[in-house]
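Yeah, one chain of the complex is gone here, protein chain that is, but the others are all in their spots.
What follows is chain A.
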Amino acid sequence: MDFRFDIIVEYAPYFFQGLLATIGVSVVGIIFGLILGLFIGLGKMAKHPLVRLPFSWYINFFRGTPLVVQILLVHFGAMPLLFAQPNAIVSLAVSLSLNSAAYVAEIFRAGIQSIDKGQMEAARSLGMTHAQAMRYIILPQALKRMIPPFANEFIVLIKDSSLGMVIAAPEIMYWGKAAAGEYYRVWEPYLTVAFVYLVLTLSLSKLSHYLERKYSTS
């Protein structure tokens, strides 16, 4: 079997654009997923069950339904209500943000609840407010424990951004499929795409190991 590098070379500019798009939607998904997830996680830990309810259902919905369905709902359902011409990349970034927020919320909640109750009690008994105890005592310890599950979640997110294909969002997978369609070739385009994802996910996992080591020296 001959391996046609010329296909890869020809598509290189598109693959590069696709790579930028994949990185873009992933970064947006991670950042907004973190912000929104933090908020939802806090809501899920509220004292009053009625306050918790909407947050629980947010998490149930986004964890309990396929991401593809969510992407279709966002792009063809929600976005047209806001924009006349929904942009597929925007829709994909929004879907990934909403989806990862649900997972982030759970990681966040589990991380905080994994810290021994005695830590909060000791902090409060010293006169610290709840907010001070969270900021100086609970969060620094919890965040360290959250690094590995966050890394996992964001690796999944990067790979799942390939589902943007179903709404023709021009991320890297989209261009792989385009090349495959044009040349009737499987190996060249898809191996290239696979390689790009592998580089992205391995970099993220290296970063996570680095952070873990950095914050566990104390």
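General remarks:
Keep in mind that, in the parts below, a residue touches a chain if its C-beta (ideal position, glycine included) is under 8 Å from a C-beta of that chain, and two chains touch if they have at least 3 such contacts; residues count from 1.
The working rule: contacts and distances are computed from a predicted model.
One chain of the assembly is not displayed; among "Heme-copper oxidase subunit III", "Thioredoxin reductase", "Tryptophan synthase beta chain" or "Amino acid ABC transporter ATP-binding protein", its UniProt protein name is "Amino acid ABC transporter ATP-binding protein". Residue-wise, the contact with the chain that is not shown comes from A:132, picked out of A:60, A:113, A:132 or A:203. For chain A, the residues in touch with the chain missing from this view are 116, 118-119, 121-129, 132, 136-137, 140-141, 144, 218.
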